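A single protein chain has been omitted from the complex, and every remaining protein chain is retained in its original position.
To keep things simple, chains are lettered A, B and C as they appear, and every chain counts its residues starting from 1.
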Amino acid sequence: VSETIEKMLTDMLGGGGFHETLGMVLEGYDLEAGTVTVRLPWQIGFERLPGTKQWHGGPIASFIDLVGDAALMLKKGAAIPTIDLRIDYLRPAIATDLIATGRIVRAGRTVGLADVEVKDTEGRLIAVGRGTYAMGG
Amino acid sequence: VSETIEKMLTDMLGGGGFHETLGMVLEGYDLEAGTVTVRLPWQIGFERLPGTKQWHGGPIASFIDLVGDAALMLKKGAAIPTIDLRIDYLRPAIATDLIATGRIVRAGRTVGLADVEVKDTEGRLIAVGRGTYAMGG
Amino acid sequence: VSETIEKMLTDMLGGGGFHETLGMVLEGYDLEAGTVTVRLPWQIGFERLPGTKQWHGGPIASFIDLVGDAALMLKKGAAIPTIDLRIDYLRPAIATDLIATGRIVRAGRTVGLADVEVKDTEGRLIAVGRGTYAMGG
Partner (left out) sequence: VSETIEKMLTDMLGGGGFHETLGMVLEGYDLEAGTVTVRLPWQIGFERLPGTKQWHGGPIASFIDLVGDAALMLKKGAAIPTIDLRIDYLRPAIATDLIATGRIVRAGRTVGLADVEVKDTEGRLIAVGRGTYAMGG
């Protein structure tokens, strides 16, 4: 079973034009806890203002969307359209990989809710996100 | 004055690693109304699932963030850090440029609020967004 | 038809323990535009800090939730459970009735989205809200 889940998550995270642009790497998952952890390596193409090496909020939002989706895939077994997404930016991240953990809050029949925390490699909280997803979609 | 504003917006939309990746184009602005309109041309690198030519939600979220920021720049005169961002995805967009209009809802001393509507080239509403920005940041 | 719609809205706004506590009054609706306008009269029991006569955010949030719901009832014909709700508070409101207009942004088969603007009696924007509702619920 776990091989199938790992393959499903790896295929989703690596598949599609924009996913490849992001370059996400699956770090792990916990079926019992309903969590998935993913790494987003730093790229200069994700810079906010030229020369700052600060992460732009856009790739962070995209990353949060996908890691919340990945968590709910543990229940649904397939990629799930996002209904709405909310991001809170807490702290600038400079020239660091980002590590996000997505967690299922609720996996209903039609609507799922996931929470995501994004940290830098030193464990500082960079952003939090929460999204609703169309489980029947 | 308008030349300065146009330059400020063009510089922001075109500057920085991730902004260049997006490739946004300023379509216009209205200082009185507090609105800015921007085009995001379709790129295969923004595709959601391989072969669908459907826009991924990530670039749409990034686009909304930046167009809301651009609207508030009409008041602030400089790029503004995002505090939080909320996106509602309404309809898939397939192989089309996206046109977003950002509108100032409130430009306070410390917090600004902007609304953004994203449409396809046929005028269908694809997504709406709302963000708070740190005006003093 | 319009008599039925007015009765449906009046019944919803006036029915239920908490609705009666709020004391909302239907001001009008526009079936074509997908909008509903409702008045919430000032009550000292909605005060924030003692002696300020400032509206507490709680009744404003409740009001926004219900006016968004009322707008989507134009399509659905019945009260609709809220999935999620987002409120932005813009300006204190002091000892004034509140007037809210709810507008359908999207009425999907499973999920609906409504926008709500709350103004005081002088037309100043007090708060804006956006909610998703379970149309099949």
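Basically, a residue touches a chain if its C-beta (ideal position, glycine included) is under 8 Å from a C-beta of that chain, and two chains touch if they have at least 3 such contacts.
Being a predicted model, the structure only gives us computed values, none of them experimental.
Peer 1: Over the full complex, note down every shown chain the hidden chain is touching.
Peer 2: Over the full assembly, the chain not pictured touches A, B, C.
Peer 1: Which of these touches the unseen chain: B:His19, B:Arg86 or B:Arg103?
Peer 2: Spelled out, the listed residue whose C-beta touches the missing chain is B:Arg86.
Peer 1: What chain A residues would touch the chain not displayed?
Peer 2: Interface residues of chain A facing the absent chain: 86, 88, 90-91, 105-106, 113, 115, 125, 128, 130, 132.
Peer 1: In the complete complex, the non-displayed chain touches which residues of chain C?
Peer 2: Looking at chain C, the ones touching the missing chain are residues 15-22, 43-50, 56-59, 61-63, 65-66, 79, 81-89.
Peer 1: Counting contacts across the full complex, list the positions on chain B that touch the omitted chain.
Peer 2: Within chain B, the residues that touch the unshown chain are 83-84, 86, 110-111, 132, 134, 136.
What we mean here is this: only the chains that are shown with their structure count from here on.
Peer 1: Same residues or different residues: which describes how chain A and chain B meet, taking over half shared numbers as same?
Peer 2: Over half of the interface numbering overlaps between copies: same.
Peer 1: So, what's the distance in Å between the C-alpha centres of chain B and chain A?
Peer 2: It comes to 22 Å between the two C-alpha centres.
Peer 1: Would you mind listing the residues of chain A that make contact with two or more other chains?
Peer 2: Answer for chain A, listing residues that touch two or more other chains: 83-84, 86.
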